[in-house]
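Coming up: chain A.
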Amino acid sequence: MIRSSKTWQVAAMAAAAGLVLSACGTTDTDGGGDASGEDCNFKIGVMGALSGANASIVLPSVDGAELALKQWENDECEVTMEKFDTEGDPAKATPVATQIAGDETFIGVMGGAFSGETRATKSIYADAGVTMVSQSATATDLTQEDQVDVFHRLVPYDDYQGAAIANYLTDELGASKVFVVDNSEAYGEPLADRVEETLGNAMTQRDKTEVGQTDFAPTISKMESAQPDAVFYGGYIAEAAPLLKQMRDAGIDAPFVGGDGLYGADFGNAVGPAGEGAVVMCPCAPIAEDSTFAADFEEEFGAAPGAYAAEGYDAMSVFLAALDDGARTREEMEEFVDGYTGEGLSKEIAFDENGDVPKENVSYWAYKNEGGTLVPEVEVKP
Partner candidate 1 sequence: MDFDALFSGLDRHTLDGITRGSIYALVALGYTMVYGVMKLINFAHSEVFMVGTWTVLGVYTVLGVSAGAGLAAVIGATLLALIAAMLASAGTALAVERIAYRPLRKKGAPPLIFLITGIGCSMVLVETFGQVLRFFFGPPFGRVTVNIPSVLQTRDLFTIPGVDLTITNTRVIIIVGAIVMMLALDTFVNKSRLGRGVRAVAQDPDTASLMGVNQNRVIMLVFVLGGAMAGVAALLYTIQYDITKFDIGFIIGLKAFTAAVLGGIGNLRGALVGGLLLGIAEVYASTIWSSEWANVTAFVVLVVVLMFRPTGLLGESLGKARA
Partner candidate 2 sequence: MSDQTIQNDPETGSDAPLTVAPDTSDHEALSIEVGPEGETLLEIDHVTLRFGGVVALNDVHFSIKRGEILGLIGPNGAGKTTCFNVMTGVYTPTAGEVRFNGQVISGTKPHKINQLGIARTFQNIRLFPEMSALENVMVGCDARHKTSVLGALFRAYRVRPSEDDLPDNPLKRSLAKVFGISRHTLEERSGRVRSMELLKFVGIADRAHELSRNLPYGYQRRLEIARALATQPELLCLDEPAAGFNPAEKEDLMDLIRRIRDLGHTVLVIEHDMKLVLGVTDRIVVLEFGQKIAEGTPEAVARNPKVIAAYLGEPDDAA
């Protein structure tokens, strides 16, 4: 008897748990809700590291996309943006990609934010015909090898960026002894490789550092003996800030130039006074004077737009433009994005057959950190 009553208890518990779960489940599935437009009820996926050490490189672009969606005016369509945290880990990204691919209400994906997860998922999206627009994956091979139709990106790949940066270093700064540092990661290393290639003899020494490193004393002492007239760093803000501070502390006054990994309004805040005069190269034109993007962004999220925020805004805008245009299926979306041309925040947007923004559309700009803000300095040709 006792036993059987216990059995019932368990059954009751299980049933209760089931109800709770089902409650969660139903609320979630209703998330899409009934929309005003019967046939324009879509989701746009956003895939990237929203938590973990690398989230700071991704979050601003996601916020940018959110801002674009918020500012979008369209009575006909109901569009939601669904964020998927991958922690930058391909292992976590593939289930997400398979899910998005399988859910027909997803009409496009912004991402992947990093090259690794993009490489691991692009064939999944290609199979399902989901259009991808990446805001920050720069690895050359993403569009140059194993091309898939659905992949597009708003950032030029490392080869071009590297050339532009090298040109800035030699032509604008007149540097003949450049010290090149990278962060040994998938973003910084290939970029620095291209810079090195283009610089040729103008590079005096190359050093590699680690992500998460804060003490750069060995690099600094190498700089001291190399006496460079410019320093290039391929990496992200977290390491650039202490590197810059230690350089200046050691009395190295050579101009400091970084890649687009440093481009973001939060750069000035992170590097502090040591970063005064540091140059960030970005394949993005200055945002038009009359644009309220920075102000809107700050109002919405409480912080200045960080790295790739404008690209995130642009990526979302492309999708939204497609919906405005009447794209209602994945095929139509793909077709629209392939042929899209328009003025974006970061650049004149268009995609070539590989999914890259055509060379001539990209203008490379050097931005100088003045009093904590990045001020456009000069346009550079790659």
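Inclusion criterion for the candidates: all candidates are chains of the complex that A comes from, given by their letters.
The rule we apply is simple: contacts are C-beta pairs under 8 Å (C-beta built on N, C-alpha and C of every residue); 3 or more make two chains touch, one makes a residue touch a chain; residues count from 1.
Just so it is clear, the model here is predicted, and its values are computed rather than measured.
Touching chain A in this complex, out of the candidates 1 or 2, is candidate 1. Residues of chain A touching candidate 1 in their complex: 51-53, 55-56, 59, 184, 207-210, 212-219, 221-222, 225, 237-238, 241-242, 245-246, 249, 266, 269-274, 302-303, 306.
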